[in-house]
Structures are given as structure tokens and as C-alpha cells.
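Of the protein chains in this complex, one is absent; all others appear in place.
As written, the chains take the letters A and B, and residue 1 is the first residue of each chain.
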Amino acid sequence: MESLTLNHFLTLSAVLFSLGVFGVMTRRNAVVVLMGIELMLNSANINLIAFSRYNGNMDGQMLAIFVIVLAAAEAAVALAIILNLYSNYNTVNLDEVDQLKE
Amino acid sequence: MNLDALITYTLTSTALLQPELLVAVGLMLILVTDLFLKKTVQKWISVLFFLVMGLALISLSRQSEVQAQVFSGMISIDGYSVFFKYLFVVSALLAGVMSLFSEELNQNRRRLGEYFIVMTGMVLGMMLMAGAANLLMMFVAIELVSLSSYILVSYLKDDKISNESGVKYIIYGSFSSGLMIYGISLIYGITGTLSLSEMNAVLQNPAATIDPVTLTIAVLLVLGGLGYKVAAAPFHFWAPDAYQGAPTPVAAFLSVAPKAAGFAMMLRFFKTVFFGSATQDGYVPLASLDWVSILAVISVLTMTIGNVTALWQQNVKRMLAYSSIAHAGYILMGVLLLSDSGIAAMMFYLAYYLIMNLGAFYVTMLLGDRVQSYELDDWRGLGFRAPVLAVPMVIFLASLIGIPGTVGFTGKFLLFVAVLQQGSLYFWLALIAVANSVVSAFYYFKVAKILFLKKSADPHAEPVTAPVPAVVLLFVFAVPTIVLGIWWSPLYNWAMASVRMITG
Partner (left out) sequence: MTLDLFSYVILLPVAGFLVNGLLGLFNLAGWRSEARKPVVGWLASAAILVPFLILLQIFIGMAAQDKGFVTLYNWLTIETLQVNISYQVDSLSVLMGLMVTGIGFLIHVYSIGYMKHDPGFWRFFVYLNLFIFSMLNLIFADNLMLLFLGWEGVGLCSYLLIGFWYQHAFANDAAIKAFVMNRIGDFAFLIGMFLLFTSAGSLNFDAINQSVGALDPTTLFLAGLFLFIGATGKSAQIPLYTWLPDAMAGPTPVSALIHAATMVTAGVYMVARLSPLFSASPELMVVIAVIGGLTAFLAATIGLFQNDIKKVLAYSTVSQLGYMFLAAGVGAFPVAIFHVFTHAFFKACLFLGSGSVIHAMHEEQDIRNMGGLRKYLPQTYLTFFIATLALAGFPLTAGFFSKDEILFRTFASGNYLLWGLALFSALLTAVYMMRLTSLTFYGRERFDAGHKHPHESPALMTLPLWVLAAGALTVGFLGLPGVVSHSNWITEWLSPAVITAEVHATHTTEWILIGLGSVIALTGLFAGWKLYTTGLETVTRLKSGLSGLYNLVYNKYFVDELYDRLVVGPYTRLSESVLAKIENRFFYPVFGWTSSAVSGFADTLRYIQTGYTPVYLTLFIIGVIGLISLILFI
């Protein structure tokens, strides 16, 4: 059986990243958009860990841990704000909040 | 490294990083105090905030002579970062005082503790941004600032507009950090390090094979993240909405401090990573990629989009938001030159931009609170109803245009001279910038005209006044705007000296 190479990880992460970006750009629901962003962050994590192994130092893994922590913090803040959005607008669809424009 | 040495090193690092630690400890202190303080006396939490900032200022003065890399090269302490840290602390102090006079915030007085906690966190994040010499530190710092800004922007919980702007801001910001971290992971992959100076060594090493396409994509993703922070086109879309929706003191603070932090970080990133030894008239670019042109394109786009869109605005806050985008474009000129005079001009610009833009937002806040509107139409003839507020506004506007005698002129002049000193190559850039400042005169002037040259809709409207302390603060902004325009060399010399102290 063929062993896993760096390229396999990079491809996976690229696919995940693209899915994330695609989700962010096409979804209307703010929570789903957040999930897309999580995908993007995690694809970067896969990159970091794979590269860390490949480069032979721990920097990447360290950063990955920070990214996980920050992603959690971000999600917490974002969900709080989106919750507030729901109580103000009765919707979490991004295309229904457009008072600010031009 | 054995344990003893490690402990000693950590302690030394800690001692050198006093101002940052002070702010961090202050943050926790305010947090704890907030828990025990009665909700009715929340305003007093601000005293603690000012105390922390004041102490930070004092301890910063002791950091100014230090030249070191601490915590395994995570953070650089040098004159350059200290200059910026002063800016952050001073602007936090000013914005903090400003907040006390804000009607919007006073209506949410019971949660004022949160406000100052988050503000302190933001200051800490920005201080780390200015010193960050490692991609890890850069990312953590930028996220700390971003998270704090999201909360501040959507601080008015019941206000629909504030809420909307918060949602847009956080979605946009998280997306950009997603892109940025992906870019960072790629950079890490091809250079094998997260430290900026080691990256520079890798790039300088002729034996290393770096794929230029990957590098370009990776760096541009990082640039997107930085561009979002300074609101440079085409990463600026969040700014007008966020500024308009945010409480005015927050918008004011966002338009100056995180922007300065973003520039500080952007410059350190480019200068440390992509440029070799310094020569007399600049720095030698390493990779074969043309960063200068890319930044020039961004700069031109930013100032043009900012100025031209601002022409249309009827809402003063939104107009100021576009104006701050435009100013980011001018400042980028100083970044892309990567010459000592360019960087010094950029730092000078950021320093005084802080004063005049905070001032402009401050008057906007005072007038807006009193007229209950930020629409220009409702401001007709306000100049004669509130001369005490409107005259400083004209000073700020004049300075934003760059009218001689104000500091705005000096800053633009320094920037243009720095650009022109690089020779005719950049002549067109200077030209576009001047054309832009000509365009900008129209919308700034429009505000002055509305204030003074238009009749009020209601001829018997009451005079508008503000409490004396609020007016005193106004002069804290207005006086330096004039004085620095004439007596500017100390600030410039300080910026110049700081430039020479940038370490990797």
C-alpha cells in the first residue's frame, strides 16, 4: 500500500479550504457561513501540522494549537453577535440585513 | 538550554516586556473589579482604565532605550515598536475620555465595564502587533485586536445598526483571518520557519529553492489579512459599514489605532522578510517578485476608491470612514517606498492622523449627539449655533484636506517629498496622490460649507453647546493640529530616529 505523502495532506487541505471559501461565499445563513470559516481555519491547521512534520520542527504544530484556540474564541464572539442579531432582526440570514450600504 | 537558563531567559524577557505585561495585568484587574463593582457606578471603572494606561505610558518611557528580541524571537522591542506603542496608549486614553462624553455609551452605562475591558484587550493586542517578529505572534496579536473590535462595534446591543455592522465586521474579519492563516501555513511550508528573520535568511540563501508562485499566493493571502486590518482596497468593504454602525468613539478609535498597528506590522513584515541589506536610498528587494508595484497598485486603488466614494456620502460618519480609507492609501505610499524617509513620513502621518481624525470624529460625536443625526442635511447652519464645536471641526477638516498651516499639510508634504526623492519612477504615484487630495477637498469642504455657509432649516434654532470638560478635550485635539503643522520637527525626528532602530 502506498504511504501517505505531504502532497496528500496538502491536497486535502486545499479541498477543504476551497469548500470553506465556497461555503462562505454562497451561504446566506450566518451560522453556516461561520462553519465555512471554521473549515478554512482547519484546512490551514492540516497544512501546518503536515508541514511541521515535513520540515522537522515544532513551530507549525504550536501555531495550530493557537489557531484552534483562537477559532474557538472567534466562534464564541460571532455566535453571541449572531444571537443578538436574531433578537433584533428575527433572522440570521446575511442578505436580509443591509441597512448599511453605499 | 537547561532549565535554569530558560528560567533566567524568561525572567529577562518578562522584565523587558513591562508595558505589555502591565496592560495585561490591568486587563485582568479591570475584569475582576468589574465583577465586584455595583452596576450603577460603572463609570468609575474608567478611572482604573486611565490609571492602567497612564502607568503603561510611564513604563513605555523606560522601554524606549531597549533593543532586544524576547521570548525566543517572538517579539522585538525596538524604537520603532515603542513609537507605535505610544500611539496606541495615547489614542486609547483620548478615545477613553471621549467615550465618557458619548450619549450612546452613557445610555448603556451599566455595561461600561465591559467596554473598558475590551478596550484594554485591544490595546494589548496592538502593542503585540507592533512588536511581533514571528508569524505566530502576528496572528495571535491580530486576532486579539480583531476580536476586541468586533465586540466594541456591536457594543450597543439594542441598536439595530450597531448589531448589523458587528455581524458584517466579524464575518468579514474571520474570513480574512482564515485566508491569512492559510497563507501563513503556506509560507511556513516553503520556508520551514515562522520567524521573520529566519525567513529572511532562507530567502537570502541562494541554495534554497523557493517556488515563486506559491510564495506570491501565500504572501498575498497574508497581505489580504493585513490589508483588511488597515482597510486598504480591495479589502476595505467592512470599514464603512462598521464605522457607521459602531458607537462614534469606537469608530474613531478603530479608524486610527488598529490601522496604525496594521501598518506597523505590515512594514515590519515586508522590511524584515523581503529585503536584504539597507543601502543609502532604500532597501534591496530579495525575491524576484515586484512587491513595490503591488503595494503601489493597492495604494492607488485605496486612495481613489476612498476619496471618490466619499464624495457621495451624506452621513458624516460614513464619509469619515471613506476618508480614513483614503488616508490609508496615502500612508501606503510611505510603506511601499521602504526608504528611511518614507517610513518616517508614514509614522509621522499615523501619529498626527490619530489626533486630527480622533478630533474630527469627536466633534462629529458631540454634534451628532446634540442634533440626534449624522446626516449632513440636518447639520445646516450648525456653525453659527455651535461655533465652539464647529470651528475646531473646520480645523480638523482643513488638516484632513492638507491645507497649509495645519499638520495635515506637513504630513502630506513629508510623504510627497519622500516619494519624489525616490526619483521619477514614482512621479506618477505622487501625481495620483495629489489629484486625490484635490478631489478630497470637495467632500471635506462640503461639511464646512454645510456648517457655515448654509442657512439652518429653522431660523430660530437654539444655540448648541457642550459641557466645559468636553470642550477642553476638543482643544486637546485642535491645538496640536495647528501647532504640529508649524512646529513639527521633534515628532519627525523622533520618527526618523525610531526608523533607524528597527530590528528584525
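By definition in this document, a contact is a pair of C-beta atoms (placed from the backbone, for glycine too) under 8 Å apart; a residue touches a chain by one contact, two chains touch by 3 or more.
Please read all numbers here as calculations on a predicted model, not as lab measurements.
Asks: Of B:Arg109, B:Lys160, B:Arg370 or B:Lys454, which one is in contact with the hidden chain?
Replies: B:Lys454
Asks: Which listed residue (B:Gly224, B:Gly262 or B:Pro480) would be found touching the missing chain in the intact complex?
Replies: Touches the omitted chain: B:Gly224.
Asks: If the hidden chain were put back, which of B:Tyr86, B:Phe139 or B:Phe235 would touch it?
Replies: B:Phe235
Asks: Going by the touch rule given at the top, which residues of chain A touch the chain that is not shown?
Replies: 21, 24-28, 33, 94-95, 97-102
Asks: Hey, which chain B residues sit against the chain that's not shown?
Replies: 167-168, 171-172, 175-176, 179, 213, 216-217, 220-221, 223-224, 228, 233-235, 237-238, 240-241, 289-290, 293-294, 297-298, 305, 308-309, 311-312, 341, 387-388, 391, 403-405, 410, 413-414, 416-418, 420-421, 423-424, 427, 430-431, 434-435, 438-439, 441, 445, 452-455, 486, 488-489
Going forward, only the chains that are shown with their structure count from here on.
Asks: Report the inter-chain centroid distance for chain A and chain B in whole angstrom, where each centroid is the mean of the CA atoms.
Replies: The computed centroid separation for chain A versus chain B comes out at 26 Å.
Asks: Where on chain A is chain B touching in the complex?
Replies: Interface residues on chain A, with respect to chain B: 10, 13, 17, 20, 24, 30, 33-34, 37, 40-41, 43-45, 47-48, 50-52, 54-57, 59-60, 62-63, 66-67, 70, 73-74, 77-78, 81-82, 84-85, 88-89, 94, 97, 99-102.
Asks: Could you list, by residue number, the parts of chain B that touch chain A in their complex?
Replies: On the chain B side, the touching residues are 135-136, 139-140, 143, 147, 150-151, 154, 157-158, 160-161, 163-168, 170-171, 174-175, 177-179, 181-182, 184-186, 188-189, 192-194, 240-241, 244-245, 312.
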